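All protein chains but one are shown at their positions in the complex.
Entry: chain A
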Amino acid sequence: MSYNTTEGQISISFYPSVAKPRARAAPHTGDPLLFEDTSSAAPPMNNQGYYTPGYNMGGAPVGGPGDAGVNKLFADPMASAAMMYGSSLANQGKDIVNKEINRYVSVNKLKYFFAVDSKYVMKKLLLLMFPYTHQDWEVRYHRDTPLTPRHDVNAPDLYIPTMAFITYILLAGMALGIQKRFSPEVLGLCASTALVWVVIEVLVMLLCLYLLSVHSDLSIFDLFAYSGYKYVGMIFTVLGGLLFGSDGYFLALTWSSCALMFFIVRSLKMKILSSLSNDSMGAGATAKPRLRLYITVATAAFQPIIIYWLTSHLVR
C-alpha cells in the first residue's frame, strides 16, 4: 500500500504516530517477527482468533537465529551456554508477563480498537465534526465478530480518543502559556481532571446499563471510545477560542456540541435501543424503551456540559 506523503504531513502535527509506521515494508524472512504485521490490509478471513498475539510465534524463532550467531561469536562453551540460558529465561519472563496482562486486560480485544489506518481516521474525524449527512450507522459484522475500524467507519476505536487526549493536553499547555499562566503542575492537573471525568462518565454509564438490564454488546472499551470522542470536540473548541477570541469560542462550542450530540445519539441508539428485540412481551416492555431513550439522551446532553467545563478556563 502506498500512502500520500502530503496526507502524512498533515496528520503529523496532531497524530504523529500515524505517519511513521506506514513507510515500513514487510520484513524479510530472516528477521524474527516479533509483532504480527497488521499494517497491510489483510482480509479478516485469514486469521482465526483474529489478532492472535504474534509474540508467542515470534518468541520461538528468536532462539534460532540468535543461537547460531552467538555460537560463532563465543568460542567459550560456558559463555554460549550462559547466553542460551539467559535468552530462554527472557522468553519465559516474556510469556509470564503476557499471561498476567492477559488476565486483567484482554489484549486481543484491545488490539481491535487500535487497528486503524489514516483513511479511517480522516473519515471518522469528518464524521465527528459533521455527522448530519451520514446515512448508515450500523456497525458491520463479519461472521459474528465486528469488523475492525479499518474496514468499517462506524466501528469505535481507541486511537482517536487517545491521540485527541494528548493533543488536548498540549493545546491546554499552549493556551495557558499564551496567557502567561503556565506551570507544569497545572498541566498535570488538567490531564488528570480530563481523565477522571471520562472515567466517571464510563462508570455511570456502566451502572445505568446494569440497572436497566440492557444486554447490549457495549464493553468497557467501547464506552471509553464513545466517551473519548468528546476530546475531538474539545480540541476544536479550544482552537476556535484561541484563534478567534471569545466569539469564536462560543461558536465552536455550539458547533461541536451539536455535532457530538447528534453523533452520540445516532451511534448509541443502534447499540442500546435495538437490543430489546427478544423482550417485547408483557406490559413492562413499554417502560423500558423510554428509560433507554433517557439514558441515550442524557449521555448526549452531558457532552456539551463537560466540554464547556473543561475548556472554559483555558480561554478567558
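We take it that contacts are C-beta pairs under 8 Å (C-beta built on N, C-alpha and C of every residue); 3 or more make two chains touch, one makes a residue touch a chain; residues count from 1.
We take it that contacts and distances are computed from a predicted model.
Undergrad: Quick one: find the hidden chain's UniProt protein name among "Interleukin-10 receptor subunit alpha", "Ammonium transporter", "SWIM-type zinc finger 7 associated protein 1" or "Immediate early response 3-interacting protein 1".
TA: Choosing among "Interleukin-10 receptor subunit alpha", "Ammonium transporter", "SWIM-type zinc finger 7 associated protein 1" or "Immediate early response 3-interacting protein 1", the correct UniProt name is "Immediate early response 3-interacting protein 1".
Undergrad: Which residue from A:Q92, A:N108, A:S192 or A:S274 sits in contact with the chain not drawn here?
TA: Per the contact definition at the top, the residue touching the missing chain is A:S192.
Undergrad: Among A:L147, A:L212, A:L239 or A:M270, exactly one should touch the missing chain; which is it?
TA: Missing-chain contact among the listed residues: A:L212.
Undergrad: For chain A, enumerate the residues touching the unshown chain of the complex.
TA: Contact residues on chain A toward the absent chain are 189, 192-193, 195-197, 199-200, 210-213, 279, 282, 284-285, 288, 309.
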